[in-house]
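What follows is subunit A.
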Amino acid sequence: MGRLIDLCKRKLGDTVLSAHEQHGDETVVIRKDALLTVLRWLRDDDAMKFDFMMDLTAVDYLGTRARSERFEVVYHLFSLKNNHRLRVKTLVADDDPVTESVVTVWVAANWFEREVWDMYGIIFKGHPNMKRILLYEEFEGHPLRKDYNIRKRQPLIGPEN
Partner candidate 1 sequence: MENRHQLDLNTELMVLNMGPSHPATHGTVRFFIKLDGEKIIHMETEIGYLHRAFEKHCEDGTWSKAFPYTDRLNYNSAPQNNVAYALAVEKLMGMADKVPARTVYIRTIMCELSRMADHYTNLGAATLELGALTAFLYFVEARELTWDLIESVCGARLTSNYVRIGGLASDLPEGFAGKVKEVFAKNRVFWDEFDKLLTKNRIFLDRMRDTGAISRDDAIAYAFTGPCLRAAGVEYDVRKASPYLAYGNVDFDIPVGTTGDNFDRYLVRMEEIRQSERIIEQCLAQMPSGPININDAAVRNPSKEEVKSNMASMIFHFKNTIEGIQVPKGEVYVPTEGSNGEVGFYLVSQGGGKPWKCRVRPPCFALTQAMGHMCKGSFLADIIPTFDMINLIGGECDR
Partner candidate 2 sequence: MFDYTYLPAPNLIPSIVEMMLKIVFIFSMNMGVFAPLLGWVERKQSALMQDRIGANRAEIFGFTVFGLLHTVTDAIKLLTKEDFIPRGADRPLHYLAPFIAVVPSLVAFAVIPFGGKYMLWGHEVNLVIADLNVGMLYVFAVASLATYGAVIAGWASNNSWSMLGSMRVGAQMLSYEVAMGLTLVGIFMVYGSLQLTTIGMAQENFFHWGIFLQPLGFILFIACALAENKRTPFDMPEAESELIAGYFTEYSGLKFAMFWMAEFLEMVTIAAVLVALFFGGWHIPFITHQGLIAAMGYLFGANFGAIAAMIIHVAVFWLKVVVWIMILMLIRWSLPRFRFDQVMKLGWKIVLPLALANIFITGLVLLAVR
């Protein structure tokens, strides 16, 4: 197990649901309700100091997991000072796709969260502007969900003429 995972486990205890290291990438899966406090700690703690939120995305594990763990919201963090990376995940249920927004922790999360809402339909509570970003407002469905057919047609929009 990696150093960062040990540190996380020691500090966070049972907030860490699971952790693994693969190809040198350290990953911790944390409980959804503790997300904001954990991320804030990761950002501010001297041993962690994850000042960059490099990437925020989600993965749809439809059909491979229980529906209560269908979505994973994935945060890729990077620390400039310590030059290390950590992947933080949190599980989001199918029937209640809501999680905390981390815009208050990293401003950069703003658009990334909008994109996840756009593509996966996961709602970020506390986000200042939860609108679609890459697609248009009239788009039906969330295209990166695994149950969205790649050949699906969208209704025509626009003025009548």
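Methods note: a contact is a pair of C-beta atoms (placed from the backbone, for glycine too) under 8 Å apart; a residue touches a chain by one contact, two chains touch by 3 or more; residues count from 1.
Selection rule, in plain terms: all candidates are chains of the complex that A comes from, given by their letters.
Given the structure is predicted, the values throughout are model-derived calculations rather than measurements.
Checking the candidates 1 or 2 against subunit A in this complex, the single touching one is 1. Against candidate 1, the residues of subunit A that register as touching in their complex are 22-23, 25, 27, 51-55, 57, 59-60, 64, 74, 76, 78, 80, 83, 85, 87, 106-108, 110-112, 115, 119, 132-136, 143-144, 148, 150.
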